[in-house]
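One structure is given below, encoded as structure tokens.
On to chain A.
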Amino acid sequence: MLGLAGLLTRRNLIFTLMCVEIMLNASGLAFVAAGARWAQPDGQVMFLFILAMAAAEVAIGLAFVLLFHRTQLALDVDAASEMRG
Partner candidate 1 sequence: MILPSLVLILIVGGIGSWIAARRSEVFARWIALGSVLADLSVCLGIWVGHLGRSQSTPKSWFVAFDLAWIPQFGIRIHLAIDGLSLALLLLTYFLGIMAILSSWTEIDERVGFFHFNLLWVLAGITGVFLAMDLFVFYLFWELMLVPMYFLIGIWGHERRIYAATKFFLFTQLSGLLMLVAIIALAVLHKQSTGIFTFDYEQLLETALTPRAARLLMLGFLVAFAVKLPAFPFHTWLPDAHTEAPTAGSVVLAGLLLKTGAYGMIRFVLPLFPGPSHELAPVLMTFGVIGILYGAVLAVGQTDLKRLVAYTSVSHMGFVLLGVFAGNETALEGAVVQMVSHGISTGALFILAGLLQERMHTREISAMGGLWETMPALSGAGMVFAMASLGLPGLGDFVGEFLVLLGAYRANVPLTVVATLGLLAATLYGLRFAVNAFQGPNPHHWQLPDMRPREWAMLGLMMACLLWIGLYPQPVLNSVRQSLAVAQQSTFPQEVVRR
Partner candidate 2 sequence: MTTLFYLAGILAVVATLFAVTRRHAVHALLYLIVSLLAVAVDFFALGAPFVAALEVMIYAGAIMVLFVFVVMMLNLAEHAMEVERAWLKPQSWLGPALLALILLVELAYGTATSPSALSPTNSIGPKQVGVALFGSYWIGVELASLLLMAGLVGAFHLGRHAIAKEGEHHVTSTDATRTDTRSDLVHAGSGGTSHAA
């Protein structure tokens, strides 16, 4: 929830990414908890996959940050609204 709120609030791209990470983490937590409930390893396996995905996500996300910073010289996500309507 907090991650989502942050996502909606923060304009800094890095914060946005962080918030996404928080959300992913929360989902991971939910999976682990669910796995714990049924005493199955599947939840943890899922968490691992989430982890992998988060990593890939962050990699590309940060690449975007750099690219964006290079072209826009700022990290304001709202600046990225060239396309609308």
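In this section, contacts are C-beta pairs under 8 Å (C-beta built on N, C-alpha and C of every residue); 3 or more make two chains touch, one makes a residue touch a chain; residues count from 1.
A word on the picks: all candidates are chains of the complex that A comes from, given by their letters.
Please read all numbers here as calculations on a predicted model, not as lab measurements.
Q: Going by the C-beta definition already given, which one of 1 or 2 is in contact with chain A within this complex?
A: Here, the candidate touching chain A is 2.
Q: Given the complex with candidate 2, which residues does chain A contribute to the contact?
A: 1-12, 14-15, 17-19, 21-22, 25, 29, 32-37, 39-45, 47-49, 51-60, 62-67, 69-70, 75
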